[in-house]
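Only one protein chain is missing from this complex, and each of the others stays in its spot.
Up next is chain A:
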Amino acid sequence: MAQHFDPRNAPFDRLSAEEIDVVGDSLDIAYYRPGETIIPLHGAPESLFIVIKGAVEERDGDDLVALRGPGDIFDSRALVQGRSSAAFSAREETLCNLLPRDVTLRLINANPRFASFFYLDIAHKLDTVSSEEEAARFTPMLNARVDEIFLHPANFIDATASIVDACALMRTHKTYALFVDGGKGPGIVTRTDLLEAALLDRLPLDSPIGPLARRPVLSVAPDDMISTALVRMTKNNKRRVAVSEKGRMIGLLEDIDLLGFLAGNSQIVGGRIDESRRIEDLARVAREIEPQIRLLRRQGVKVDLICEIVSDLNRRLLHKVYALVAPTSVREAGCFFVMGSEGRGEQTFRTDQDNGLILAGPLDHEDDLVRFRLAVFDALAKCGFPPCPGEVMVRNPVWSKTLDEYRDDFRSWLALADESGTMNIAILYDAAAVAGDAKLLRAAKQDLIDLMRGERLRLARFARAIDAFPTPIGFFNNLVTSRAEGDALDLKKGGIFPIVHGVRALALENGLLETGTTARIAKLAELGVFDAQFARELTQALHYLMTLRLDAQIAEKASTSLVKPGEFSTMERDLLRDSFQVVKRLRDMLRRHFNLAMF
């Protein structure tokens, strides 16, 4: 087959070898001179077009909505619906592969994965992509190296030591197995061995453990793949395997840790947070939260679930910090809460300390509050939360005061109606209580909601921020990148923020108490503000953008929102385009709804 058609491009990469042959045999090639119409508006194309060379303009009326380049496909919607909603014409001399409509439809019917590309709504498309990602993710996990997993340190005991000695040593080191030093080379003795020797074989407790040791010791090297360790354990029916380097035992790999590595061990991290007695312990556990993200993502866990798990761990951590440092007076009168993305539960990689405190009334000893502010700040800094550059944190008296003082603030924020007022309303409206009396936070939010209720101008001023950054949709491949950012595209400014803020404005207008954007969208759909279809697309677009951002953060090991569309596959670019189209629709809706044209 000639290679004017690349079967590695989505959606053809989902076809079987036979189906690819069918495509290869069915393709014709068409040449279009500059300006020539390829599909007229409302036309019924007889084939799917795949650009080989050149550029194709997609126009909605007079507006140029997209430019398609080599590898891009159009017009999948028109092919399915039998009528195009845009006009396509060659911008320059263009060559396209033509896949006949009947062949395309046959493939759609025969291959659901291929078909998903042609689904009319992005929600369906994304569902298919993520399940594929999930399938692709387990294999790399098994290719991790043994030394990437938590290894128990190797503990040694002499062959002449008694069963009692061995038992005591195991308890000291909290281990299930000891390496036995003796004449015949290294051996291993486990708790089960000791138990059986004492209880079943009725050996005296002071008998030496030498004869109990098993040899040879099953071992792997630190740079072996964990699949090797897994196979070795399974074959020999062992629950642990020694890790040896150059004949020296350096550690012990337990099946539970291996499984924990594969499955994630966020539940263990959560438990460790709860068990911590000192800030120092917490700080140590806090460092284990971030690796969970990478792990969960590698396992293909969806981004909304990762956010949920990570927020839960972070909130437990804050809860614990509060319990450890808050004096009784504060604990009796206060509500400790997180704000912003942490409050919405949409945080993955840790950002700043975004937290506050509401008190039911003034404290008898103001000193308690002053000490508390600094103690929380220090504790969180030790746990790896950098200070908030905007000082939106308990350390700042603006964010740690009584409910009445907050209420006064709300009125001045609204009266000033400037950018910082909008930002303050937004972050407080997203707040979620982590410790103390949650009713205080709810009362504050309810007050804020009441102040906004029916206030069209206030709401419009608040919603206006959705236009702070343009949607990065434009001409080439429909995605606008910034040269200043090295042809990267800011997912947060262009997509995540407008969705979060737009939904937040509507939620505030409708007096919702939900904090998560997904929960707000669902509630707004219930209220009929969004239709069910749009709600689904909005949620999926948000999750897709968050997934891309998370993957970029994992790759960069930094909290970045920049991605380079040039490094994406056709499919990913297509999904990104679709996501931004959803953002665009939300913006249009909000502009009409809040009559933003008046500004």
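FYI, contacts are C-beta pairs under 8 Å (C-beta built on N, C-alpha and C of every residue); 3 or more make two chains touch, one makes a residue touch a chain; residues count from 1.
FYI, contacts and distances are computed from a predicted model.
Not shown: a single chain whose UniProt protein name, out of "Cytochrome c oxidase subunit 1", "Phosphonate ABC transporter ATP-binding protein", "DNA polymerase-3 subunit epsilon" or "2-oxoisovalerate dehydrogenase subunit alpha", is "DNA polymerase-3 subunit epsilon".
Check A:Ile20, A:Leu41 or A:Leu95 against the missing chain and you find that the one touching it is A:Leu95. Here one chain is not drawn; of A:Leu27, A:Ala333, A:Leu428 or A:Leu590, the residue touching it is A:Leu27.
Within the complete assembly, A:Lys53 is the residue of A:Arg8, A:Lys53, A:His365 or A:Arg411 that touches the hidden chain.
Against the chain not displayed here, chain A makes contact via residues 2-4, 25-33, 52-53, 93, 95, 98, 100.
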